[in-house]
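Note that one protein chain is taken out, while the other chains of the complex remain in position.
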Amino acid sequence: MIKRALALTVALLLVWMMFDMLINWNAPKDLSGVAREYVEKEPHQLGAVNVVTAIVVTYRGFDTLGEVTVLFLAATGVAVLLSRRKKEPKPGKKKYRPASEFLNTGTHLLSPFIVMFGAYIFLNGHLSPGGGFQGGAVIASGVLFLFLVFPNFKLNHLALNWLESTAGASYVLVGILGLLLAAGFLDNRFLPLGHYGALLSAGAIPVIYTFIGLKVGTELSGILENLKN
Amino acid sequence: MEALRLFGAIVALIGSLFLFLGALGILRMPDLYNRMQTGTKSTTLGSILTLLGIGLYHTDWFLQTFILVAFLVTTNPLSSHALARAAHFAGIPLTKKTVRDRLAEDEALEAEKAEEEADND
Amino acid sequence: MKLMIGFAIIIMGVGIWGLLTRRNLIKIVLSLSIAETGLQVLMISIGYIKGRTAPILDSVVGITDAVHKVVDPVPQALVLTAIVIGVAVDALMLSYVIRLFAKKKSLDISDYRDMKW
Amino acid sequence: MEKTSPNAFIRILNAFIVAVVLLIFYIAWTHVTIVGNWVVIFITAFLVSLIFVQASELPKVTVKKVVYSVIYIFYLFIAIVQSNFDVARRVIQPHIPINPGIVKVKTRLKSKIGRMILANSITLTPGTLSVEVKDDYYYIHWIDVTDMDVEGATEKIVAGFEKYLEVIFG
Amino acid sequence: MHIATVIAMVAVLVAATRFVLGPSVADRTVALDVLTIISTSLIVFIALYTNRVIYLDVALVYGILSFIGVIAVARYLEGGL
Partner (left out) sequence: MTEILLILLGIGMVGAAIMAVHLKNLVAAAVAGGIVSLFASVVYVVLAAPDVAMTEAAIGAGLSTAIFLYAIKKTREQEVEHD
């Protein structure tokens, strides 16, 4: 009981501290500093419709590279932690109840739409909300759907690993190309900016986001598969 | 043009009424299966009418809302069916008023048959 | 948006309270992810400016007057990646939980006293 | 060495058709009229659908089938509206005697997609919810059981839809 | 239109009540199903008020993916996960 009261006190203290900050906080009336700079200069410099995408891919490209690395490390950690159990003898083969027939049919009908929707999201990342991270999550959801409905569904490991490593390497390679041909690492301007608002515009942003999307999608699928088995 | 907008608004209003009805239905029905019935039907029609109403209200968006409706109509009964099947296998009881449960009867029959076969072997 | 900041702080408080008082390991991970959601809502609501729309420049928001019409895009770019990282970290923690369970057949945190000082 | 067996050819054809459908969805969604976008999306859609599509014969499209599908959609919509008024009556006055139970019906449909659409339609029509399927028999939760036989229930629940679906999916 | 939005909000409240009351997991999942569909409609309403087409993309994500969570719970309950 004392422990619980202590925990409650700590939580309330934190909330009170935050509320103290909240009372003195004034809502901003206008964009400030770096955000103003980004919004003003971005359409002429990079030519992406979606400012958030431009920030994620180009202005804060190193950040995103770090995030993708963290994701990769997490996926590797899950794989390492869960694969050691396989060497122990299994008590018996697990029996799954098969999904109903309608669900199977529905999966066949819907899975191309889901994966295509993911591809659409990361191809259109610079025009509409979305991008590599969302598209990767949608593709992983499609894979999850297949896992749920067909419990014995197996991913092709060789293709998965190949896709993941190629996407990661190409991502870095595109960054180095930006360093050589344009102003800096992950600069998108070594490809032509194109017509503002078209799919093939904004330089290398769609290319980079495609690689990020493929990488995120394969990594999340790998995590899911490791958790399933 | 104004008439179309008014019509769209009325359709959306009816749709949201059905959404509310579905929510009320899952609150008031006696057991899980009846709740699922009201929930699925009312929310499906409600979302169809709401989205199409907005599509009529803002005519440029009609195709988009139509695609949304197509996906919702496909996925919603599927998830409801999966949940009903799962609930039946998880052994969630029906109400007291239930007349007959053919599925449970047939499953009991099959289990008996399997036992007999096991005895024979 | 002071209102939403208040709610976000309350959600963080609930998450931290759960983190400190629950015994079940999976519950602890769930509480942590709820606290994380609260933090993300907090960051987004700090970037919000009343009466403005999303930072995507199309026919509604022109290039020239964008500065006076859009909200702050920087917190959005930060939270965007944080969510994906969050779910990966959740998966990592849950696989730790599964390994611990395979070793001791228990989910109760008070059974794991090996590292207690 | 590429071998174009008829199987592979059918598969590529199917993928092509699925890709065209996906492209139509894309155009309807974004209202884009730039041809370059269409080409990029079409190539992506073709690659995606190559992974998922199996080699199976496509159903033939005839005028009769199209007409019946349109009629079916209207029929289904009317059934949905009816069911909603039914639900409304039950929700607003809960003391209406309900009489629920699970009954068994038989279907004559063979096509998988046809069976799925039938089950979805059953779920959306007055007072019924499909629970389980075994071979040709559907188990249906019915809010107001009036007929416990297989034949009688079939007549009351399924027959209306089956008439159209049999024509559409053969 | 405003009236429709208010009614949808009340629907959110009612469905949330079922979630709080629900005796079993399946009841709560039904509530989740209804809540996702109502929130899809709410997102479209918000898109209408702010007059931005781009918000419809978010609604489409919900329309396609909302049922995966429900199916996950269903497959867990019937022992097929």
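Order as written gives the chain letters A, B, C, D and E; numbering starts at 1 within each chain.
In the analysis below, contacts are C-beta pairs under 8 Å (C-beta built on N, C-alpha and C of every residue); 3 or more make two chains touch, one makes a residue touch a chain.
Keep in mind that what you see is a predicted model, and the values were worked out from it rather than measured.
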Partners of the unshown chain among those that are drawn: A, C, E
Residue, one of A:R36, A:H157 or A:K228, that touches the chain absent here: A:K228
Hidden partner chain, residues of subunit A it touches: 1, 4, 50, 52-53, 121, 129-131, 133-134, 137-138, 140-141, 144-145, 148, 220, 223-224, 227-228
Touching residues (missing chain, whole complex) on subunit E: 2, 5, 9, 12-13, 16, 19-20, 25, 28-29, 32, 35-36, 39, 42-43, 46, 49-50, 52, 54-55, 57-58, 61-62, 65-66, 68-69, 72-73, 76-77, 81
Touching residues (missing chain, whole complex) on subunit C: 1, 3-4, 6-7, 10-11, 14-15, 17-18, 22-24, 26-27, 29-31, 33-34, 37-38, 40-41, 44-45, 47-48, 52-56, 70-71, 76, 79-80, 83-84, 86-87, 90-91, 94-95, 97-98, 101, 107-108, 110
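Everything below uses one rule, namely that only the chains that are shown with their structure count from here on.
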Intersection of the contact lists for subunit B and subunit D: A
Contact-richer chain pair [A-B vs A-E]: A-E
Innermost chain, taking as reference the mean of every protein Cα atom displayed: E
Interchain centroid distance [CA atoms averaged], subunit B/subunit C, Å: 32
Residue numbers of subunit B (touch at least two other chains): 22, 24, 36, 40, 44, 60, 64, 67, 71, 74-75, 78, 80-82, 85, 89
Two or more partner chains touched - positions in subunit E: 53-55, 60, 64, 71, 75, 78-79
Pairs of chains satisfying the touch condition: A-B, A-C, A-D, A-E, B-D, B-E, C-E
Residues of subunit C defined as touching subunit A within the complex: 1-2, 5-6, 9-10, 12-14, 16-17, 20-21, 49-50, 54-58, 63, 66-68, 70, 72-74, 76-77, 80-81, 83-85, 87-89, 91-92, 94-96, 98-99, 102
Subunit A residues touching subunit B - in the complex, by the definition given at the top: 97, 99-100, 102-103, 106, 109-110, 113
Residues of subunit D touching subunit A in the complex: 18, 22, 25-26, 30, 32, 34, 36-37, 40-41, 44-45, 48-49, 51-54, 112-113, 115-116, 119-120, 130, 132-133
